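Below are the structure tokens for one structure; questions will follow.
Only a single protein chain was left out; the remaining protein chains are all shown in position.
Letters A, B and C name the chains as they come in the text, with residue numbers starting at 1 for each one.
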Amino acid sequence: MGEAVSRPYRRTMPATWWLTNRAYFLFMVRELTSVFIAIYLVLLLVLISKVAAGREAYEAYLTFLGTPAVLAFHVLALAAALYHSITWFNLAPKGLVVRVRERRVPDAIIAGSNYLAWIAVSALLWWVVL
Amino acid sequence: MNPWQNTNSAADQMHEMLEHDILVIGGGAAGLRAAIAAVQTNPRLNVAIVSKVYPMRSHTVSAEGGAAAVIKSNDSLEEHINDTITGSDWLADQDVVEAFVREAPDELLQLEHWGCPWSREPDGSIAVRPFGGMTIERTWFAADKVGFHLLHTLFQTSLKFESLTRYDEWFATKLLVENGRCQGVSAIELRTGEVRLLLAKAVILCTGGAGRIYPFTTNGAIKTGDGMAMAYRAGVPLKDMEFVQYHPTGLPGTGILITEAARGEGGILVNKDGYRYLQDYGMGPPDPWPRLRAMELGPRDKISQAFVHEMRKGRTIAGPYGDVVHLDVRHLGETKIDTKIPFVRELAHRYAGIDPVHEPIPVRPVVHYMMGGVHTDINGATPIAGLYAAGESACVSINGANRLGSNSLTECLVFGARAGRHAAAFAAHHRSLDRAALAAQARDEAKRVAGLDGTDGGTERIAMLRTEMTRAMEEGTGIYRDEGSLSKACDVLRTLRDRFARIRLDDRTRSFNTELIAALELECMLDVAEAVAHSALARTESRGSHQRTDHPKRDDARFLKHTLAYSTDGAPRIDYLDVVITRWPPAERVYGR
Amino acid sequence: MRHSSEPIWWSLFAAGGVVAALVAPVQIALTGIAAALGWADDAFTHARVLALVSHPISRLYLFVLISLPLFHSAHRFRFTLIDLGLKQGRGLVAVLCYGAAVAGTILAALVLIRL
Partner (left out) sequence: MAEPTIALEIFRYHPEQGEAPSFRRYEIPYREDWVVLDGINYIKDQIDGTLAYRWSCRMGVCGSCGMMINGTPRLSCAAFLREYFPNPVRVEPLAHFPVERDLVIVMDDFMHKLREVKPWLIRGQETPLSEGEYRQTPAEVDEYKQYSMCINCMLCYAACPVYGLEPRFLGPAAIALAQRYNLDSRDEGRRERQEVLNTEEGIWDCTLVGECTTACPVHVDPAGSIQRAKVTATVDWYKDVLLPWGKR
């Protein structure tokens, strides 16, 4: 004995780390919203190509969109997209520092204006399309 | 099995000697400033900092209120000198105070140039705030986390010097003096538990104060007077140790400090009747606005003493941790509290459960600062060649019998830098080292440390001894003392020292053995405590923070002198040294006018 | 100065994130739910949709809507894989993810131009 010892113990993160606490889990959900959005974008691109391909193709595709599985996907995708929007707007002030007359604009105001823009854009699109 | 018993292996480790030109022991404000000054004086010197905690953990970090230096045009060096000397009750060396005040502004400016986030005036110049015992606002601040910002600025700046080495979490145990010169230290590397030999041409002690010899203190766990004890054992006297500062406003229970800046910004102290009692102790008039050098902006010794009188009159407020008075800042309003003293609000909220915006803060006097320390001259040099000291561990003598708030951070910088420069010059001219003899000393020290664990039948638990020591200090050497209380404290300390020889540790291992460190710290504290008690016993007068009920008057004829306590095998030997008086002859200390 | 290519990908990710946050929910509600369920039938007749989509502004809008969020998704997915422990093939993961987004962008351009 008598020899000096320093033998640090190293811990590793399990692949399931994101299940170990709520915040990590919500983070993972946030990141995975991107998968739903990507799939949706592909479906949208197909929709546009079907519009180009003609009425029949378009209508057949609408029927496909109406099948329960695809509908269910879109409902989930909508939830994911909403989650994305909310987390995104809440985090947006982080990278952004806005100053008015030497005073930093509070994060809540920046986030708030994002929400307003969101509502306006959504309403506009809804009105244009429908 | 006891790993320490194998002395051969302890000897083997000594083969590796670590050698530097200058060793700075301590990584607080004083240590970092000294190290930077040394490398800047001579970039070819190889400088190392040894610290028992990572530098940014040093207790400088907890200083809240500010650092004093003359910068504004309404101020003058003369006034700062005057305030400091009056505050010291004429026990400061006046040549030292002059040097201190003269060099202070450049030191704080240097910090500014290194990035310290000092609070500013709207025009971008440095802002200053009033502080106790100062005639004019001259305390620089960075909100109320001044020590924190100062320490981190110094530490981060120190990172840019390539020739600076650091030994973080190395605990120095002994100064190695050979041939009349200090040539290094032995230190325990906490991670491995090895006792290592560090050689140097000059050593600067910057190990901070020793508030932990008392039970109720603003000081962190690491303030155990190690450097004072090391110097003391090496033969350097400890100077003016009887002067222990009580800060008037600590949170009951924890002893967490509510900075004097709270009063500087306008906070008031009231007793149980809501009465500003300081006016009864010659510190009035009780203006509704903060008046400099009066009432709540008086010096700490007087305000703490007034508390004791109020308590005796039954006018304080009983609480679970003893009596308190109220520090009221409500009238400052939420905005001012949040910009000037946000940390006060946070601490009061977290540790006292009250919001100072709406309620007064319960406070009581708490041990805060050691005016005394390792005896040095104006350059930080101790009587041992090659050994320097600075910061709270040293006593260069600017604080005398009572330190003014915000002078000590500045002191760390001014005298840290001075010690660094002088050590650099010394190291350049004394290059030889007595390696063999030093190695032998370090071997002995390793054996001594190894013998501490009590495997040979020890029974005493260190926590117990520590509690008894702090109790003895509180009871015997508090705000008011007398011969009876002091002699009793001296006796108790002596028996504790004997009992220390029979301690027993639970931890017999080496890697990060914090129990062993605690034992070594306790041993240091016992030395320091004895120096305090004996110095206080011998000083039969009252001056500044040293108030003897049996000798209530200041006695310049006999005691316009520094106390020097020398370590002996028995009780400390007490000697005296004249105070340097240049242009400011002793006078009455007047506040409130 | 050494250039990391991350700023390109990150700026596309961030821009895509904004676009997705602003319009993905309403888009999904429109095409994935309203159109699929046949609400407001006259709004989704082939003729009207074709007219609506062919307008130059719509084409540009759709291009932005599809391309940028694809980069957004690619970036997030890339890091999700890394976060899940796929550290070895970092380079390959990046190529595949951004490759898919680039491919999607080109396809979208082709479809929209030919419309």
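Methods note: a residue touches a chain if its C-beta (ideal position, glycine included) is under 8 Å from a C-beta of that chain, and two chains touch if they have at least 3 such contacts.
Every value quoted in this text rests on a predicted model; they were computed, and no experiment measured them.
Student: Checking the contacts here: which visible chains does the omitted one touch?
Tutor: Across all of the complex, the chain we cannot see touches A, B, C.
Student: From the list B:Val70, B:Ala262, B:Ala294 or B:Leu505, which touches the chain that is not on show?
Tutor: Final answer for the missing-chain contact: B:Leu505.
Student: Among B:Thr41, B:Ser62, B:Ser186 or B:Gln245, which one is in touch with the chain left out?
Tutor: B:Ser62
Student: Could you tell me which of B:Ser119, B:Thr249, B:Asn271 or B:Ser535 touches the chain that is not displayed?
Tutor: B:Ser119
Student: Against the chain that's been left off, what residues of subunit C make contact? List them.
Tutor: Where subunit C meets the chain not shown: residues 1-4, 6-8, 10-11, 14, 76, 79, 82-83, 85, 87.
Student: Using the touch rule from the top, list residues of subunit B that touch the missing partner.
Tutor: 3, 53-54, 56-59, 61-62, 106, 109-110, 112-115, 117-126, 145, 148-149, 152, 156-157, 159-160, 168, 191, 220-222, 253-254, 256-257, 347, 350-351, 461-463, 505-507, 509-515
Student: List every residue of subunit A that touches the chain not included in the displayed model.
Tutor: Residues of subunit A in touch with the missing chain: 5-11, 13, 17-18, 20-21, 23-24, 27, 31, 91, 93-97, 102-104.
Keep in mind that, in the parts below, only the chains that are shown with their structure count from here on.
Student: State, to the nearest whole Å, the distance from the C-alpha centre of subunit B to the C-alpha centre of subunit C.
Tutor: Measuring from centre to centre gives 63 Å for this pair.
Student: Distance between subunit A and subunit C based on Cα centroids, please, to the nearest Å.
Tutor: So the centre of subunit A lies 12 Å away from the centre of subunit C.
Student: Would you mind pulling out the distance in Å between where the CA atoms of subunit A average out and where those of subunit B do?
Tutor: So the centroids are 55 Å from each other.
Student: Under the stated contact criterion, what part of subunit C meets subunit A in this complex?
Tutor: Per the touch definition, subunit C meets subunit A at residues 14, 17-18, 20-38, 40, 43-44, 46-47, 49-50, 52-53, 62, 65-66, 69-70, 72-77, 79-80, 83-85, 104, 107-108, 111-112, 114-115.
Student: Tell me, which parts of subunit A touch subunit B in their complex?
Tutor: 1-6
Student: If you look only at subunit B, which of its residues touch subunit A in the complex?
Tutor: 1, 3-6, 8-10, 13, 189, 191-194, 510-511
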